[in-house]
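Apart from one protein chain that is not included, each protein chain of the complex appears where it belongs.
Labels run A, B and C following the written order; every chain starts at residue 1.
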Amino acid sequence: MTIDTITPDEILATPPGDLAIWFFIFAELLAFGVFFVAYAFARAHNVELFDESQRQLDISSGAINTLVLITSSYFMVRAVAAIKQGLSRVCARWIAAAIALGGIFLAIKLVEFHDKFSAGISLSTNTFYMFYLSLTIFHFMHVILGMVILAAVMLKARRGGYSAQNHTDVETGASYWHMVDLLWIILFPLVYVIH
Amino acid sequence: MQFKSQAVAKPYFIAAIALFVGQILFGLIMGFQYVVGDFLFPEIPFNVARMVHTNLLIVWLLFGFMGAAYYLIPEEAETELFSPRLALITFWVFLAAGALTVVGYLAVPYATLAEATGNNMLATMGREFLEQPLPTKIGIVVVALVFLFNISMTVLKGRKTSISLVLLLGLWGLAVFFLFSFYNPSNLVLDKYFWWWTVHLWVEGVWELILGAMLAFVLIKITGVDREVIEKWLYVIIAMTLITGIIGTGHHYFWIGTPEYWQWFGSVFSALEPIPFFMMTVFAFNMVNRRRREHPNKAATLWALGTGVMAFLGAGVWGFLHTLAPVNFYTHGSQITAAHGHMAFYGAYVMVNLTMISYAMPMLRGRSANSPSAQVLEMWSFWLMTVSIVFITLFLTAAGILQIWLQRMGETPMSFMAAQDQIMLFYWLREAAGFVFLLGLVLYIWSFFKKGEVQTAA
Amino acid sequence: MSETFTKAMARNIFYGGAVFFFLLFLALTFDTVRGLPKRDHRENITDSVVRGKHIWETRNCIGCHTILGEGAYFAPELGNVYKRRGGEFIKAWIKSQPTGAPGRRQMPQFNLTDQELDDIVEFLKWTSEIDTNKWPPNIEG
Partner (left out) sequence: MDATQRTRFIRPCTYVWLLLMLLTVTTYLIGEAGLGGIAVMLAVLGTAAVKVQLVAGYFMGLRRTRWLWRGIVLGWLLLVTGLITIAYLTAIK
């Protein structure tokens, strides 16, 4: 696999997209990171309860969701690549595909939530489910917010609002979307798999 | 002072400082009642002195916010205030309502006051910080609406800057969340749940927007750094404020009957609440270091920098001290809470008001800054007041730790009163620090009257 | 910071973040309010408890005491006083105030009728049965 070597002149001073979104990304990473660690230490106190409740989760839908989000994240990379060449219509199509996959993620999640809520599980059932529902709902809302951002960027891209020289918003939207994917990449194994 | 109508801010600032003095006097009475229990009993029982102390605090801060708005909105919007006459009318209405309420607290037993003011029709009295009788609460809403109408019209017909927009957001938010003080269900848990929507979403939500806007305005004027940079940082700071502060309300929902998950949400998000205050301190020092002009008003610069630091210390550090659920389990309802309250209110909201007043007052009197000798006096008052609040907070923290150790830990816990007797020393020390604070406040007032050669109006 | 960080984006994050977290807060509020009846036993709120809360407010007890840890820190916590002292003690205490002991903290005499005394005790009894996640740490409150 050709790992592309970075020539020193290509080093950017700041990450792609608007630096303000990166303040927001780091704040979100901090908040989610504290929740992940809180989950782990809360589990340390009642391992049996966590393992037993964890087994009731639908692991396949969690895995599919991971694949969906990673692919959606990849589509955003292709969208950024497209706009770097000035192909704003192609870029808009890639973003639309990413949003579609985001929609699939939400759908799978809603089915999962429906099963849990109809089984009478709520935030107050037990500590595991409190963490499971808080983390996944908190992430769920981030996916929605991400899709709103991408939709805004897509509409402007479709109208040809971006070009090879001016496409910071596309990179900003992409960076936020990658963060949403990155958080789920940790959330899935932590909550669904490891015990 | 570029616009005539900015002069309407002057009475607001004067009233603010006058009520501030009243608040401190009643604070000293209460401080003494902590050590000599029957001081001024039954004429002014502790609960009455407390109502006057806390209500004067909030009313004078509101006067300060309104004065600040009447001063900076015309300058930001680059147009005359919509109606200076309306501003003066609401000034007298608000002052009268405040004065009558305080007289009501002091002259009449609270039960009789409640009877006489329609509390049986709509019971909204008897809750901390919201003890005002119904007519006063309605008066506050009317004054707030007229005030907001006045400055919103000014902004609409003038230049819209981020600072005036953020200030309007904060002030409209303040008015909206005050409406929850009219909701008083007979279920205590629901009552407390939405009581915090007025109290917490004020001081850890919309008031921080007002604080940010005022500080940004003063920093632009003092440092001359261009508006784009300062407003950019303002948005990042208040974004972090609401991101952490809204769910941060959860740190009040640990022990009042609300579900257990609030202990996780409240702890995590309120633990992040010091971040915007830290950013505000870095922002303030950064702007002053990169200043493009030497503003003659050194005192206001000191106040602006002090606001950042003390807000971070009082609201941020001392808040974090007891915000995590396992810690709060022991510190809830102890003197630790009182310690945080003092330094947070002073560091964040008292100091930003004093920053605004010490910047705007000379302008309102036709000069860019007070004479150097007056400014030295003002700086003395800054250090006296700030250091005394630090000591009040330290003494109350020590009292709180000892109180928790004696009353809530170990096998043989003491009763409340027994524990209070053991920590009397700290209450004496706190009272002494209170008098130092009063001295600082007197110096602050004196500095406005001190003569000395004066710079021309910049 | 150079222009790599625009005010427009910072403003969008402010509005986006504020709305996002306020919606999340409303969702949590909805869930809390829906789940409260099981935790605060509101079925036990009799007329007497309601009148008791009214007396608690109109005598400004919050001006000296704390209830469930919130209020003034001058006098004892009353959220669990019913469990600590029992109803009769509370009524006797209120009737016998102020103590007049020199230098001690004084509680005013509210001249409550027997009915009002029963109401305030009912209110404090109901308050002591709220599920406060095992707060306060011990009976001293």
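Odds and ends about this structure:
Heads up, the rule we're going with is that a contact is a pair of C-beta atoms (placed from the backbone, for glycine too) under 8 Å apart; a residue touches a chain by one contact, two chains touch by 3 or more.
What you are looking at is a predicted structure, and each value in this text was computed from that prediction instead of being measured.
In the whole complex the chain that is left out makes contact with A.
The chain omitted from view is touched by exactly one of A:V37, A:L110 or A:L155, namely A:V37.
Only one residue from A:A63, A:A100 or A:A151 touches the chain missing from this view: A:A63. The residue from A:P16, A:G103 or A:G161 that touches the chain not shown here is A:P16. Panel shows subunit A; residues 1-4, 6, 10-16, 22, 26, 29-30, 33, 36-37, 40-41, 43-44, 47, 51, 55, 59-60, 63, 66-67, 70-71, 73-74, 76-78, 81, 84-85, 164, 171, 174-175, 178-179, 181-182, 185-186, 188-190, 192-195 of it touch the chain omitted from the view.
Just so it is clear, only the chains that are shown with their structure count from here on.
Look at where the CA atoms of subunit A average out and do the same for subunit C: the two points lie 40 Å apart. A separation of 23 Å divides the Cα centre of subunit B from that of subunit C. Looking at subunit C, one finds that residues 1, 5-6, 10, 13, 17, 20, 24, 31, 35 touch two or more other chains. Across the assembly, subunit A contributes residues 20, 23-24, 123-124 that each touch 2 or more other chains.
For subunit A in complex with subunit B, the touching residues are 20, 23-24, 27, 30-31, 34-35, 38, 42, 123-124, 130-131, 134.
By the touch criterion given at the top, residues 30, 33-34, 36-38, 41-42, 45-48, 50-51, 109-111, 114-115, 119, 123, 125-128, 131, 162, 184, 186-190, 192-193, 228-229, 231-232, 235-236, 238-239, 242-243, 246-247, 249-250, 252-263, 265, 329-330, 332-335, 337-338, 407-409, 413-417, 419-420 of subunit B touch subunit C in their complex. Listed in rising order, the residues of subunit A touching subunit C in the complex are 13-14, 18-21, 23-24, 122-124, 137-138, 141, 145, 148-149, 168, 172.
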